[in-house]
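A single protein chain has been omitted from the complex, and every remaining protein chain is retained in its original position.
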Amino acid sequence: MRTPLFIFWQFVVAAALFGLFRYIGNDYVFFAGYTVLEFIVLATAWNILGGYCGYVNFGSAGFFALGAYSTIFLYTVGQQADDIFPESMAQVTGLIFPLPLPVLIVFGGMVAGLVGLGMGYLTLRLRGVFFAIGTLALAVVLQTFIVNWSFVGGSRGAYVIPPNEIAVLGPYIQYLFLLMLLLVVVALTTARLIERSRLGYGFATIRDDELAAEACGVPTLRLKLIATVLSGALMGMAGAPFPFYIGYVEPGSAFDLSYAVNSIAMPMIGGTTMWAGPMIGAILLGTLQQLATVTISSAANLLIVGLLLIGFVIVAPNGIVGLWQKWIGSRWKS
Amino acid sequence: MTAPLLKVDQLSKRFGGFIALDNIDLAVAEGERVGLIGPNGSGKSTLVNCICGTLHNDTGSVSFAGDSIDGLIAHERTRRGLARSFQLPRPFMSMTVAENIRVPLLYTVAARAGHHVSTAETKSRCMELLKLVALDHKAGKNPRDLTQVEMRKLELARAMAAEPKLLIADEAMAGLSHSEVEDIVALLIRLNERGITIILIEHIMRAVMNFSQRLVVLVSGKKIADGKPDDVIKDKDVIGAYLGQ
Partner (left out) sequence: MDFNLLINAIIAGLMLGAFYAAVTAGISISFGMLDIVNIAHPAFILLGSYIAYIVNVELGVDPIIVSILVLPAFYLLGGAVYQIYYLSFEKYGQESLRGLAFFFGLLFVTEVCLLLIFGVDYRSVTAIYMGPSLRFWQLEFPLRLLVPALASVAMFLGLQVYLSRTFIGRAVMAVSQDPMALRLMAVDPTRIKRIAFGMSIATASMAGAFLIIIQPVIPSVGRDYIGRIFAICVLGGLGSLPGTLIAALLLGVIESITSVFYGPSWSPAVSFGLLLLTLAVRPSGLLGR
């Protein structure tokens, strides 16, 4: 299937989903659905670096939080524009702020992508293991900086007040849901494009045998940096609307370890070799967690995720997609 | 006298206290067929790794086609025209045999050409190379399904796919049968006639003697002989250190 057609079908499914939720009429499905969509983006983003290249990122929370806190930063700047900017600029700032959410998303993506680039440059020339530990280090260092940065709220946290309603749609959450749907389309399309391109081959050689890849002429460092930037940027974009979704952001929730675990567990359970795997994992685990949080407890649902991760990693390393492929007995790659 | 294609100057490499390579000098002229022999552990593979950029040499320099390649990283050297096969085959396990060949075509040849090479052309060059090593019937298989011998052929084919000016074949023939060895030697000579300079690292003396125009002997990290094959095998030091056993 050619890419434009793929995008078209995604829009069809997205529109159908949106229509269904509107029909149900309960705001809760939008809130819960948003979380699942967010997971699809995070899982797909993680998989670009983790599944395709074989480089594990433990710091997904860091990139996600970068997106969230870029939003908070720009929001706060907008709120305090009169204090920050000179009088003469009042007209300009009045026009720019408050920045629309799509702009914030792009900005969050850029910030996260840039940080990914910097960190990648520091650690990607070393073994994959050091990169993984480096990502963990990055998340903690970022969190410590945010905790000590009072402009974005520090450890007290920051409030972001979204509008209650939005034109055409009604409840603001539906607007957020729509934007996240768009991000899912972007993420899935990116992943699928990579898979089918020369870049995808390059990533696979890095995963299989980096030394041999270099000997074949593959510029491994450059490709790894591309993967890190793409992955980080997508995660940042997923995080950018978060403050508007939740209203109050403090470092603990933005940098929560569950983001790291979920963004690893979902692709590994769903399947790391193709674009659909992380999506499948995200939908399954996302809904499972929504149910568990409501019925048992939020700690228990994380336990389930952790156990499933360990179980799948040992027993079914190619995830659900892998199991299905084995069952069909055929190969996907042409 | 034209400049050599590959020039290695006073190259040394040590691992901690162990001297793997001790001031190696080597010059390979364009179009030459050089054989590199020596006992296990003498530094042959280390030398290859240093030439190709997989390892950093401590001292000395390497130049290729007249330019110094000392600062270049491995994939850049491959793109300049330096290719090697690995002693222990390292195929990409998540791809088919054909896709393995495609990687150097996509990343070295296409990069060198500066423009996008069409999928059809890549596929045909792929099959051409596989036919050359008699692996075309296994094009769609995973490397895991290949025999040891077939994996060595794949390794060689993948190195050839990078369309190198200089190909270093590192013990590509271990475990092959008599006729298979002859096939590979004939293949390498054919490649050489097309203009590819080849360094053959081997233990199978028959193959080395048939193939080489010049023989270099490495023992304990030092080069102890470098000349015509017939002269080298009669050299006392060579016989003592390697052949006479």
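Some notes on this structure:
A and B label the chains in the order they appear, each numbered from 1.
Definition applied: a contact is a pair of C-beta atoms (placed from the backbone, for glycine too) under 8 Å apart; a residue touches a chain by one contact, two chains touch by 3 or more.
Treat the numbers as computed from the prediction; the structure is a model and nothing was measured.
Shown chains touched by the hidden chain across the complete assembly: A. Of the options A:A81, A:A132 or A:L323, the residue whose C-beta touches the omitted chain is A:A132.
Interface note: of A:M268, A:L285 or A:I320, the residue touching the hidden chain in the full complex is A:M268. Take chain A: the residues that touch the chain left off the picture are 50, 54, 56, 58, 119, 122-123, 126, 128-130, 132-134, 136-138, 140-141, 143-145, 147-148, 155, 207, 257, 260-261, 264-265, 268, 272, 299-300, 302-303, 305-307, 309-310, 313-314, 317.
Criterion: only the chains that are shown with their structure count from here on.
For the pair chain A and chain B, the distance between C-alpha centroids works out to 44 Å.
Considering their complex, residues 198, 201-202, 204-205, 207-209, 211-221, 273, 333 of chain A touch chain B. Looking at the complex, you find that chain B touches chain A at residues 52-54, 73-76, 78-79, 83-84, 86, 90-96, 99, 102-104, 106-108, 110-111, 158-159, 161-162.
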